[in-house]
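A protein chain is absent from this complex, but the other protein chains hold their places.
Lettered A, B and C in written order, each chain numbered from 1.
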C-alpha cells in the first residue's frame, strides 16, 4: 500500500525542551491513524511540524512519497495536508462559508470582489458530498462545537486536503457527536483521504483507528495495529509503567448539609438557561462529583456557587445561611475554597510572584492584613509553606506565576485554596494538565479534606477521576441534573448515556441529598 | 550664542537678506529682545504686527533683535528673565507682547530694575516698564459704523456683495475676555450709532488659532443674513476670510492691514482695524536708541495718537462709497474730540 | 466568548437604536415647533438645524473626522489599535500645506500630505508589528511626535508655528441640485466632501466585499485562523495600518487645504479631531457608514453650536454652548456602553515560532 505520510527522524527542540526526539511515523493512504500520548508528550508539536507551522530541528517530512520542505502551512496545504487544531481556528463573527473559503476565496470582477454566490455553492456541494449537515450562512459564534468542528474539516477539504490531521477532535464532543465524527472519518477514508488524529482516550483510538502510534516524552514508543492490542498494553506504553487507578478509602460518613442549592437558574450572556433548575446538596465529609460533557452548564453552576456570577433564580445556602446574593469576597470569608477551571485566567495572576499569588483571595483577611496594611513577611511565609507542602517547583517564592509549568501552577493554586481551612471546597478540573505524581497527591488531599469533614464539590470531565473520588455522582446534561448515581456501581456505558441526556435502565440512582446511599 | 544677530530665521520671509549687513562692523545701535504672545508668529495679525515694528527698527535704527515664542503662560517669566539676565549680549530693551505677560513682567521688572521693558496691551506699574495700551474700542467703533452703513445699502465690490433685504453684520471673537470684549463693544456701539436697527450677530470660537471654527462661525452668520463680519480672533480670522469668499460677502480684518498680509483674501476684506503694535515697538526702541526711554509711562494709543486706525482694504477700499468714508472720518474726529464716548464692555454696548 | 460577542452586539445595538430613536423623536418635536411656532426657541432651533448651511458646515467639519475614522477602522479591524490618528492628521495637515506651497499645486500638496501620513503610519506599523510595541503607547507616541514635528517644521520653514497661506479647493457645484433646500449642500461642496463620500463607500466595499477586507477582519478576530489558512497576518496588518495612514492623510490634507493654512499652536488646528474619529468609529460599530453617521452627529452638533451662539437662540453662555458636542459624546457613550473590540485587537501576533 502507498504511504501518504512518512516522517523520518523528526526532532524538534524548544528552548529548554525537546518536544520531539527522533520520531519516525508512517501512515498508509486511506487509513485512520491515531496518535496517543500523555500531556506534553509532543503529539501536537509533531503534527505542527507535518503541517509546516514548525520547522523540524532535524529530520525530514515526506508526503505522497516525496520529501517536502514546508516553510509555512501554505506549503503544506498545497501538498494536500490539512489540520484541524485542538483550539478551533475559526473567525467567530464570520459565517461558515466565509470561514471555509478564508484565504482561498473565489473572486470575480478582475479579482476585485469575493464571489459569494460561488463560495456558497462550493461549500454546499462539498458538505453534501461528505454528508455534512451545515448551514453555509450561519455565523460561527451561533453554532455548536460539533458544527464548528465540521466546518474545520470542510475548510481543510475545501483546500484539497488528502491528509487530514485532527488534534484531539473528541475532547469537546458528546458521545453521540463522537459517533458522528467517526462516521465522517470513515466516509473520508472511503473516498481515499488519510486521517491522523490525536487523542488521550484509548477506547476511541482502538475503535476508530486502523493503526495507533504512541508518543512518550517526545519519542515514538511504537506503532501497533488497533485490532490486536489491549487497553492495558496501550496504557502502559503511554505512561511507561503499569497504571492503577484504584483508591482505598473509608466509606463516607456525611454530616450536616454544608452547601444547598435549590432550583438554581443561571442564564449565560445570550440569555440561554445554561443552568436550568438544578438542586443539589453537599454535606460535611462527602464528595459530590459532577460529570458531564464540557459545556453543559458546569461552569455557570460553579460560578454561581462561588459568587462569580449572580444566579437568575433559585437559592444558594452555605451552612444554613442564604448566600445567594453574597459577593465573592463574602463567600471567601464564609469559608469557601475554589479551585477554578482556568488557573491562568482566574486562579493566578501570571505577572505576580508566588508571594503575591499566595495572598489572592486573602488580601483582606485579618491573618495577612491589619488596618489595610499587608503583612508581607507573613504572606511570604505562607507562600513558602504552600510551595514546600505541595512540592511546587522551582521552590522559589519570588518566581513569577507565568514562569511555572502548568502542573506546578495548579499545585500552587490547590495548595493555596486548601490552606484556607475551608468548610466547602469547589474543585473544578483540579488535575487538568497535572502529571501523574501530582495527580495522586491532589487526589489524596481531596480525600483528606473529606476525611476531615469538609464538603467537596468536584467537577471534572475525567470520568475516572470523578468516579473514584466521589461519594455520589451527579450527571448534568443541558443545564439539568439527569441523575445522581452511585459512582462505584455505575458502568462507563451507563454514564455515557446519561451524559448524552438519556436515561438507561438499571442505573444505580441515589437521592439528591444522599440519604439513600448507605 | 555666537555672534548671530538672529531674528528667528526669517519671520515672514521677507527680511532674511537685506538687513543683515549692518550689524557686523560697528555693533548695533541697540539690542532688543522680543517675547511674543502665545499665538506665535505667522498669525497674520498681532504677533506679526509686533515683529514688523522690530524689523522696521532694525532697518531704520540699525538695531538687532532676538525673539522668542513662548508656548505657555508660565514661560513668559522665564524668557523675560533670560533676556534681562543676559550680559552677553546685553539687551537694551525687552518687548513683551500681549497682556498675558503683565503678571510675569510685574515680578521680572522688580527683579531687574536696571533693565528696560515695554509691554503691549497692559499696564505694568514700574519705573523701568513702558506700557502701551490701545483704543481698540475706538477703532472698532469706526468699523461698526462702516459695516452698518454698507449693510443697509446695495454694495458690491471684489468678490462680495451685500444682500439687499437684510441689515445684519457679524463679529467673531477668539476667546472671550476683556480685551476682545473691547473690540466687540466698540463695534456694536458703532453699528448702533450708525443704524439703530442693524442686527449684530456675535460668536466666540473659543480659540485664537482655529481657522476652521472661524470659518464655520462666519459662514453661519452670512447664512443668516450678515453681509460683513469683523473678527478679533487672531489666526482664527483666516477662516472668517475664507468664509467671506465662499459666501460672496465681506470681512474686516484686525491688527494689521490684512488685505495686504493676507493678500489671498483682499477681494473680500473691506478694511482692517489696524492696531499699531509695530509703532509701539518701534517708538519704544527708538526712545531707547535716543536715550529718552521713559519708564513708568503709560502710553494710551487711541485714534488720536494713530495707535488704532480703520484702514480700508487695498483692493476694495477705493470702491467704498465716499459718503461712508466721510462719515467715518467725521465720527473719528468726534471720538477724538470726546464728543462720542465709546463703551468698552459689550454688555453695555 | 462566542456568547459574549453576540450578546454585546445585541446590547450595543439596542443602545444605538435607542439613541437613534431618541434623536429622531427630538427632531420630530423640533420640527413640530418649527412648523407651528417658528419664533419659539425650539422652533428657531429647528430652522437652524434645517438650514442648508448647517448641513454644508456639518459636511465640512466631518471630512477629517470621517477619513481618520475610516483609517482607524482598517487598522483596528486588522488587530492594531491606532490611537495615533490625531498625529497622522497633524502631520498630513502640515505636509499638505508645505507641499502645496513648494509645488504650487494644491492637489500635489494633497498628495504630499497623504505621503507624510503614510510614512508616519509605516513607522507605527513597524514598531507595533516588528518590535511588538504596546499599541496604545506607540499610538500616543505617534501623536506626540507629530504634535512636535509639525510646528517644528513650520518654525523652520515659516518662522512661526503657523504656515503662510496657500489657496483652497474651489467648491464643486452641481447647477440645479445645489438650490434644493437643505440637501442642496450635498451638491455644493468642496472636492474633499466628495472624496469623503467616495472613501466611505470604497471602505465599506473593501471591508465587506473583497478578499482583503475579509483578511483584515480575520486578522483582527483570529489571526491564527488567518495564518493557518495560509495568509500572512503581518502583511495584512501592515497593509491595513498603511491604509489608515493614507485615509488619515487625506483627512488631514483636506482639513488644512480647506483653510489654506496650517496652524500649529497648542493642540494645532487638528485639535482633537483624531480622537473624536475614534469615538466615531466605535459608536459606528466599525462600519464605515456607521462612522459617517456618527461623525455627522458630532460635527452636526458642532455646526449647530456655532449657529446657536450667533443666533442667540438660547441664553447659555458661549463657552458652555461650546461644550455641548463633547458632553454629547459622553452621554452617547454612556448609553451605548461597551463597544466590542475585535477579539485580537491590541495583541501582538507572532506566526508559528520566532
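Please note the rule applied: contacts are C-beta pairs under 8 Å (C-beta built on N, C-alpha and C of every residue); 3 or more make two chains touch, one makes a residue touch a chain.
As a convention for this text, contacts and distances are computed from a predicted model.
J.: If you look up the hidden chain in UniProt, what protein name do you find among "NuoM family protein", "pyruvate synthase", "NADH:ubiquinone oxidoreductase 49 kD subunit 7" or "ABC transporter permease"?
T.: Missing chain, per its UniProt entry: "ABC transporter permease".
J.: For the full complex, can you list every visible chain touched by the one that's not shown?
T.: Across the whole assembly, the hidden chain touches A, B, C.
J.: Which of these touches the unseen chain: C:30, C:48, C:80 or C:142?
T.: Once the missing chain is taken into account, the touching residue is C:142.
J.: Can you say which of C:80, C:279 or C:297 touches the chain missing from this structure?
T.: Checking the options C:80, C:279 or C:297, the one contacting the hidden chain is C:279.
J.: Among A:158, A:182 or A:338, which one touches the chain that has been omitted from the display?
T.: Hidden-chain contact among the options goes to A:338.
J.: From the listed residues A:60, A:191, A:230 or A:327, report the one that touches the chain absent from this view.
T.: Candidates A:60, A:191, A:230 or A:327; residue touching the omitted chain: A:327.
J.: Would you indicate which residue among C:34, C:161 or C:184 is in contact with the undisplayed chain?
T.: Within the whole complex, the residue contacting the unshown chain is C:161.
J.: Looking at the full complex, which residue from B:27, B:177, B:296 or B:321 touches the chain that isn't shown here?
T.: Hidden-chain contact among the options goes to B:177.
J.: Contacts of chain B with the missing chain: which residues?
T.: Those residues of chain B that touch the unshown chain are 1-10, 16-17, 20, 38, 66, 68-75, 77-79, 81-83, 85-86, 99-100, 102-103, 107-108, 110-111, 121-122, 175-179, 206.
J.: What chain A residues would touch the chain not displayed?
T.: Here the touching residues of chain A are 308, 327-329, 332, 338, 340, 342, 345-353, 355-356, 359-361, 363-364, 369, 372-374, 376, 380, 396-400.
J.: Given the full complex, what residues of chain C touch the hidden partner chain?
T.: 83, 123, 127, 131-134, 136-138, 140-149, 151-153, 155-157, 161, 264, 272, 275, 278-279, 282, 317, 319-320, 322-323, 326-327, 329-330, 333-339
The rule is simple: only the chains that are shown with their structure count from here on.
J.: By C-alpha centroid distance to the whole-protein centroid, which chain wins?
T.: So the chain sitting closest to the middle is C.
J.: CA centre of chain A versus CA centre of chain C: separation in Å?
T.: That gives a centre separation of 44 Å.
J.: How many angstrom between the C-alpha centroids of chain B and chain A?
T.: Between these chains, centre-to-centre, one finds 76 Å.
J.: Can you check the complex and tell me which residues of chain C touch chain A?
T.: 1-8, 209-211, 214-215, 217-218, 221-222, 224-231, 343, 351-353
J.: Would you tell me which residues of chain B are touching chain C in their complex?
T.: So the residues of chain B in touch with chain C come to 8-13, 38-44, 47-48, 69, 71, 170, 176, 201-213, 215-217, 219-224, 235, 238-239, 242, 246, 262, 264.
J.: Per the contact definition, I'd like the list of chain A residues that touch chain C in the complex.
T.: Contacts found on chain A: 14, 48, 51, 53-55, 72-74, 77, 83, 85, 89-94, 98-99, 102-105, 107, 112-114, 139-142, 155, 159, 268-272.
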